[in-house]
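The other protein chains are all here in position, but one chain of the complex has been omitted.
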Amino acid sequence: MTALLEARHVTRIFGGGFFDRSSTLALDEFSLALDGDRPSIIAVVGESGSGKTTLGRLLLGLTTPTRGQVFYNGRDLQKMSRAGWRAFRRDVQVIFQDPYGVYNPFYRIDHVLTTPVAKFGLATSRAGARTLIDDVLRAVGLRPEETLGRFPHQLSGGQRQRVMVARALLLRPRVIVADEPVSMVDASLRATILASLRTMNRDLGISIVYITHDLATAYQISDTIVVLYRGSVAEAGDVELVVKRPQHPYTQLLLSSIPLASPERTWMTESATAPTAPREAIETGCKFAGRCPSVASACREMPPPRFQTDRGRAVACYLYRGAPVLTEGDPWPRRSR
Amino acid sequence: MLSVRDLVVHYDTPLGRVKAADRISFSLRAGERLGFAGESGSGKSTMALAILRMIKPPGRIEAGEVRLDGQNLMTLNDEDMRRVRLAGIALIPQGSMNALNPVMRVKEQIIDALRDHGVRLSGRERDVRVRELLQSVGLRADVADMFPHELSGGMKQRACIAIGISLRPRVIIADEPTSALDVVVQKQVMETLARVQENLGASVILVGHDMGLMAQFVDRLGIMYAGKLIEVSPVREIFTRPLHPYTRMLIASLPSLEEKGTFRGIPGLLPLLRDLPPGCAFHPRCPHTVDRCRTEVPTLREVRPDGSAACHLV
Amino acid sequence: MRADYLARRFAVFVLIVWLAATLNFFLPRLSGQDPVRATLLQQAQLGGYVQSGLEAMVKEYEHRFGLDKPLWVQYVTYLGDVSRFNFNYSISNYPRTVNEIIAEAIPWTVGLLGTTTLLSFAIGTLLGALLAWPGAPRWMRLLMPPLWALHAIPFFLLGLILMYVFAFRVQLLPMFGGYSAGAFPALTLAFAGDVLAHAILPALSIVLVATGGWALGMRGMMVTTMGEDYVTFAEAKGLMRLTIFLRYCVRNAILPQTTALALALGNILSGAVLVEVIFGFPGVGTILFHAIRENDHFLIQGIVFTVIVALGVATLILDVLYPLLDPRISYRGA
Partner (left out) sequence: MRYLRRNPSLVVGIVLLSALALFVIVGHFTVDTSKSRPLSAPAVRAPSAEHPFGTDRQGRDLFATMVAGTPLTLRIGFIAGFLGVGIGAILGFVSAYYRGTVDAIIRGIVDIGLTVPGLLVLIIIAVSLRRGLTVDQMAIIVASLAWLNPARTIRAQVLSLRERGYVEVARLSGMSGPEIIFKELMPNVLPYLAATLVNSVSSAILASVGLEVLGLGPIDSPTLGMTLYWVNFNAALINGWWWWWAAPIVIILVVFLGLFFLTVGLDEIANPRLRRAI
């Protein structure tokens, strides 16, 4: 069964050109598979510089991998024909982070909706197009008469982001890559946008790759979660397992650092972990070794393989040496059957 | 320590007059951590800048009093106000801003603050002072000779904290100090701020939108909406028994790590500050609106010991 | 990282020099026939005032270039000559070589151009900074409109107007030349005074126009810099107005201003050539003017090459100095 959208051993290095010797390893041997017939929401969580945005752009075909391939329905993006790309564009859509940058100030916001309709011939007539657009706007909780015909600077950040969700919905894609869709939106509107993502997945069977630094929203809407650290996967699996009983020291550090909006005061008591060492060059072995409280000698020599510690979870950490090792071919995260 | 009475700040823009802060009043006790939470456009940053009298045209401080240890800062001339800044009230800038001068070393940016406040130190004493300040915020001594672009986000913020406490201020205003910082670095920066506050015995005003951060850091919390202060209570009570409907819905809209599917958004849109709805600004989105809410602007009044709210139904 | 940055800037400089030489060699050949032969024939027909040395000159050039050799051989020999700064003989004043003539003119141009550019840059930048600073005196505002208008017109135009008003009408300053006709160039105070008097008008016509440009540029940069976060934080630190103005605003706004200086050198020089011609100032410009009139190819090529190389050196110096102003540059490369 070929995956709908799959990244296999993808590595992406930026810089390193003739003049600029400093090269940054954005993504290191990363694999991920989206199962077409069981659409789910996969959250990719990581700090800034963890490579999560690069992954999103690779899945969208906006950047090409330095090594490894990205497959759509089993076909390598690099080798796809023009027609292949049109189908890919239609099936894999995006929601960007910055609601202020995605609108061309010269046009009214309708431009963002009418262009895909025209380019992909989604409607036969002008009236057909109009009803299509009205429906998707209502689906994201916006009243068409209040939204269409206005310029971007006349709408609030929350409204603009919802129009972007509507745009993605318009094309009836099979996958939506949402790169930090709500991080620039106010708390009160965040829930509505995430809820519409949830309904799109449940009712329309659209798989969603939810890229974020916010573990709380990831926990709320995703089924499986991948925790990225400096380009490599630290831990991945069912969101309940990973959030409720984190195993990788980095995931534990992330979860313990989140200030909870609750009366109990647990956050300030624990002592600060080792101060972050300045970003040394990527040494051999596990990338987290520099900051890991339970670092061992093995960690410094070889990067840890992926240990399958639960039915629906795997961890790249020597603490779980006993568990069976995931073989080469297995893309993360295998869903619990 | 610090009391603010009926502070009003307006911005005159080509699209009309914007009431960014409208009759804000509160008092800050010695050593207390007071938080102000609010979404974008709620006027929280404007209020913080107004306390330091740093509102630039087209903004203007219309009215209001800010008393530090009894002295009204609004009546001071520019020179005296300049001396109060950093010595009396220090500002920690937003995490996302590049608040450090890109072409000056960290050491020089600490020293020029000391010098302009009349602190005369010999070369050696100065270096000792800089090293102490950096160590007190968890930075290595060699950071002194580094330029801002050589520091990580977290280190830059800690350098700003070092500058902030260099004259042992009585009040520290932190305006979204950890915005755009990763959650792990955010925790270290906030712990530094807490430790430094305890050593100085200063009080802290924390302005921000991250309710979780407020819950874990501040003692008392004020909620702001559309330029007005609509609730002030001890932080534990805000999360257990919120008074104002907006506070209740805001807390309900926060994604929790405990159980799934419990969070839902607040319907409607944030009001535009230049044409606010009549009466209570929240009434178009409030589920319990009554006629009075549409006509009469509710005033902030004490509803329970140490807890006040601006709502007719409370 | 520093070495890498310097190496790249030097490579650019060498490229400029090579480009200048190539332009000089190929452009004249664009018109099909060899310019040297064409000029010599013209010279002969005209019975130019250099009657005697004509035959010797033809033999010398024939031998020098070996006109039958293929183009690239000529090109290589030409490059060889150029690298040794040898531009052989000037046609219009045969016994003297091009290098001699240029060497005489260079101090004048460097003197005029160097002083006026630095002067206008300093005054303009200072003025621009003060104009943007609210604390600056009120009357400064009145300076803006005239500076704006002056900046629009070319140097030589202002030169003509100044010459008419001060030299012709008021006869306050000498109108023409680098020094009085009778005076003999010597290192005496009197002669220096004479030179200065002659240089005032050309210098003024450059400075008045250029200063406006720098002031406008600096004011724009200051306005943007004053909106930066680090200036707001500097205010919150309770720094004195002067400290904020100098160490935070001007110190940062000066960076793009110096880059603009490096880019503007070319235009300033083009303008200055015309000013020299108008005032007959004995700099490189006037010599170029006469060389054009006399159709003296080698002198023209010599001057153009030297000027481009001189500008290349100036730009290189500015590029080398820039990292001292902006620490970020040397850190991560240009």
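Each chain gets a letter, A, B and C, in the order it is written, and its residues are counted from 1.
Definition applied: a residue touches a chain if its C-beta (ideal position, glycine included) is under 8 Å from a C-beta of that chain, and two chains touch if they have at least 3 such contacts.
Treat the numbers as computed from the prediction; the structure is a model and nothing was measured.
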Worksheet item: Of the residues listed, B:9, B:28, B:257 or B:273, which one is in contact with the missing chain?
Response: B:273
Fill in: Residue of C:19, C:103 or C:196 in touch with the missing chain, whole complex considered
C:19
Practice prompt. State which residues belonging to chain A touch the missing partner chain.
Written response: 60, 62, 86, 89-90, 93-94, 96, 98, 101-107, 112, 115-116, 119-120, 153, 164, 167
Worksheet item: In terms of residues, what is the contact footprint of the unshown chain on chain C?
Response: 12, 15-16, 19-20, 23-24, 27-31, 35, 148-149, 151-154, 156-157, 160-161, 163-164, 167-168, 175-176, 223, 262-263, 265-267, 269-270, 273-274, 277-278, 288-289, 292-293, 295, 297, 300-301, 303-304, 307-308, 311-312, 315
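We adopt the following convention: only the chains that are shown with their structure count from here on.
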Worksheet entry | Chain separated most widely from chain B, comparing mean CA positions | C
Worksheet entry | Whole-Å gap separating chain B and chain C, where each centre is the average of the chain's CA atoms | 54
Worksheet item: If you average the CA atoms of chain A and of chain B, how many Å lie between those two points?
Response: 32
Item to complete: Mark out which residues of chain C touch at least two other chains, giving numbers and ranges.
Response: none
Discussion item. Counting only residues that touch at least two other chains, what does the list for chain A look like?
Written reply: none
Worksheet item: Residues of chain A touching chain B in their complex?
Response: 47-48, 156-159, 186-195, 213-217, 219-220, 243, 253-255, 257-263, 265-268, 272-273, 275-276, 278-279
Worksheet item: Which of the residues in chain B end up touching chain C in this complex?
Response: 52, 54, 82-87, 90-91, 93-94, 97-104, 112-113, 116-117, 147, 149-150, 160, 163
Worksheet item: Okay, in this complex, where on chain B does chain A touch?
Response: 39-40, 138, 152, 154, 182-188, 190-191, 194, 209-217, 235-236, 239-240, 249-251, 253-258, 260-261, 263-267, 269-270
